[in-house]
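To start, the structure under review is shown below, and the notes come after it.
Missing here: one protein chain of the complex. Every other protein chain is in place.
Here is chain A:
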């Protein structure tokens, strides 16, 4: 039993991945890099959902259904986010988040 997989392992992996994604989202200047970091955070959440589904309720597949919905919403989010970034780039010729300051007081 000592070597069996434990849900805690997957939760720690998911927490580490979420922390890396959050670091990327906070510390990057490029808007596309921030989108990529948000994708990493959503993937971390998916690992958690599927791991809990396997170890706690293997008969019901609710966690996997949630993961599928998260993937769907993430695909829509990255498509729309890239469209907005491209639209801003065509007006402003920059994707640097620190230059998006025209709504600043």
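Convention: a residue touches a chain if its C-beta (ideal position, glycine included) is under 8 Å from a C-beta of that chain, and two chains touch if they have at least 3 such contacts; residues count from 1.
Rule of thumb we're sticking to: contacts and distances are computed from a predicted model.
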| item | value |
| --- | --- |
| Protein that the absent chain corresponds to, by UniProt name, given "Putative zinc-finger protein", "Dihydroorotase", "Urease accessory protein UreG" or "NADH-quinone oxidoreductase subunit J" | "NADH-quinone oxidoreductase subunit J" |
| Interface residues of chain A (partner: the chain not displayed) | 3-5, 7-13, 15-24, 26-30, 32-33, 35-37, 39-40, 43, 46-47, 50-51, 53-62, 64-65, 67-69, 71-80, 82-87, 89-91, 95-98 |
